[in-house]
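Just passing along the structure, written as structure tokens.
Note that one protein chain of the assembly has been removed; the remaining protein chains are unaltered in position.
Labels for the chains are A, B and C, by order of writing; each one numbers its residues from 1.
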Amino acid sequence: MDLNCDMGESYGRFQVGADAELWPYVTSANLACGFHGGCPLTIQASVDAALAHGVSVGAHPGYPDLMGFGRREMTMSDAEMYTSMVYQISALRGFLAIKGGVLHHVKLHGALYHRASVDRSVARAVVAAIRDVDPTLCVYTLPESVLAEVAQEAQLAVWREGFADRRYAADGRLLPRTHPKALLQTVAEVEEQVRGLMHEGRVIGEDGRPISMVVDTICLHGDGPNAIAFARAAKAVLDAQRR
Amino acid sequence: MDLNCDMGESYGRFQVGADAELWPYVTSANLACGFHGGCPLTIQASVDAALAHGVSVGAHPGYPDLMGFGRREMTMSDAEMYTSMVYQISALRGFLAIKGGVLHHVKLHGALYHRASVDRSVARAVVAAIRDVDPTLCVYTLPESVLAEVAQEAQLAVWREGFADRRYAADGRLLPRTHPKALLQTVAEVEEQVRGLMHEGRVIGEDGRPISMVVDTICLHGDGPNAIAFARAAKAVLDAQRR
Amino acid sequence: MDLNCDMGESYGRFQVGADAELWPYVTSANLACGFHGGCPLTIQASVDAALAHGVSVGAHPGYPDLMGFGRREMTMSDAEMYTSMVYQISALRGFLAIKGGVLHHVKLHGALYHRASVDRSVARAVVAAIRDVDPTLCVYTLPESVLAEVAQEAQLAVWREGFADRRYAADGRLLPRTHPKALLQTVAEVEEQVRGLMHEGRVIGEDGRPISMVVDTICLHGDGPNAIAFARAAKAVLDAQRR
Partner (left out) sequence: MDLNCDMGESYGRFQVGADAELWPYVTSANLACGFHGGCPLTIQASVDAALAHGVSVGAHPGYPDLMGFGRREMTMSDAEMYTSMVYQISALRGFLAIKGGVLHHVKLHGALYHRASVDRSVARAVVAAIRDVDPTLCVYTLPESVLAEVAQEAQLAVWREGFADRRYAADGRLLPRTHPKALLQTVAEVEEQVRGLMHEGRVIGEDGRPISMVVDTICLHGDGPNAIAFARAAKAVLDAQRR
């Protein structure tokens, strides 16, 4: 089981996330590519750190909206979306190639992550870009999302993603960030959720009942107040499994 | 002899240059990479057009300054410069690779072009980036510039560049753009300058005396009022040579 | 009757619109404020030109999206929208105040123009900003739009806007730009539409039947191939009325 985290989102002197402390706990990193965060200096430093920690590198492209950190929905044409993906993924890939690394996956950022999971037109533009840049890239996305479907049709590998610290509604969807119970609060809750995802293919929904949730990778968040404690807990469950 | 032109500098709906009309007259194109101009849509359209016209594609990276169109000097650290080059060149290269094209060269843009021709520290950061991305890339730069020297030390191919429509001072340097006589005015002047560069390895300086000027590529400008007429004239000299 | 035009949308060396030629034909100008277009240099030049031509100045704020020229829908929170409006309008107003000018109106740009005409939440944030900056500003918007309603509730003056060169559907809405007949093609058509708006309070819809359309200002566009000819025609109708 893969533990992924969005990283490399700082921009110049603007810092985001506790990247330095998180590297030991993740097995793959989704690196911002310059549009919602991630300047060239940050990209290079993040690629170097990932390789030093033996962490798989993915591209984490987003909407071209630094002020909104890619969390604001934007309406882009298919051609704008396709070319924005090619641009971002290629830029990141260039840094990796210099160090002899190989890009492993693509995970969309923020509002675009959610849009592509329900909007077939956006999903198609994104998938076309990924496939054209490198058809061996795999796509991280929600299980049973439109993006998963479109990626599979294009013969791309899909890694279904679960969340270590987000609460699921009874229907298997994530509670929206605005929901008061959207985020798990304690290490125990995170441990239980990771254990469920890892061993049993299910999570406990908001109503207390189990929901089937078979995933290939689990997402940690690097920016909450408990980010490091939660990452450590998730990693401990993962390591226990391996022993 | 190569005829190059800066192209693909439009950004979204902001149009720059008469690209559509210029393609038939150039043999290589320096494509903006998104920092001083050149959005993803424009990059893709420019790569497609270059390939359709059999024109060699170069990267044309610049300072991160859209408002100043890369024509304002900026002080960047070596690491900022290196990573900014890797980012821009890699992004462009991604589009080219999808279409089966191969990046041919790098020509710096605007204020950075001039800075790297005299500043060894900047030249070294730029050359390191080019070499790390692809050591077969060649570098377009002024003859006898610091950048030429540093590039040669790094075993990069250097193409010395002359200008079809800029007037040279008696010492062989370009008259600055602010000089009233900086730009040639007539097709006849352009023809004579191109012929001198192509056949005789010299130009006529501002004082009317010949200056030795051995170059490998001649730059056209795509944005003046006579851009097309000058391009046609330069191409005619080139074609006459070939016959 | 007022003839307005979106102007001052150039950004650095990126030119948009035939501003220089249009000033004689308009009675009010909507000046871009830096987010979708309009850099500080352009704002100052446009303010100067407007005052020199005796043209009323309005703010033309848009989404923070230079690459998309403010024509891409973006989801912003009410607070983001309110503060983005205060920022843009205040910046423009500063230039005007230096020259002793007074800001006359606000007209939203591009995708935001359309969004605020149907989205009450966005309209409220925009209106709150306009009223807080200066309650004597008037708002240019579509007749019977949500923005018109919300502005009137806030005691702001509303100028209903018609279009000189856009075709109206049978229901009184503009045909979308993507519609093949969206734009009028000939000077005669523009003259007839302006005459109808000015004298009869009606336009001819796509189906050939008249639609009631009572407006206070008529919008010209500065960027089409016939922009100047259409502007001249509209101005001629206006001048004939005055005689």
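Everything that follows uses one rule, which is that contacts are C-beta pairs under 8 Å (C-beta built on N, C-alpha and C of every residue); 3 or more make two chains touch, one makes a residue touch a chain.
It should be emphasised that the depicted structure is a prediction, and the values quoted were computed from it without experimental measurement.
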Neighbours of the unshown chain, displayed set only, are A, B, C
Full-complex touch with the removed chain, picking from C:Ile89, C:Leu142, C:Val158 or C:Val194, is C:Ile89
By the document's definition of touch, the residue of B:Gly8, B:Pro64, B:Gly94 or B:Gly196 touching the omitted chain is B:Pro64
Touch assignment to the omitted chain, from B:Cys39, B:Val55, B:Met85 or B:Ala111, lands on B:Ala111
Touch rule applied to chain A and the missing chain gives residues 10-16, 37, 39, 66-69, 71
Residues of chain B touching the missing chain are 64-65, 67-68, 72-76, 80, 111
Logged for chain C, residues touching the omitted partner chain are 34, 39-41, 43-44, 79-80, 83-84, 86-95, 97-98, 132-133
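Heads up, the rule we're going with is that only the chains that are shown with their structure count from here on.
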Chains joined by the largest number of C-beta pairs are A-B
Residue numbers at the chain A-chain B contact, same meaning over half shared and different meaning under half, come out as same
The C-alpha superposition of chain A onto chain C, two copies of one sequence, needs a rotation in degrees (nearest 5) of 180
Touching at least 2 other chains, the residues of chain A are 80
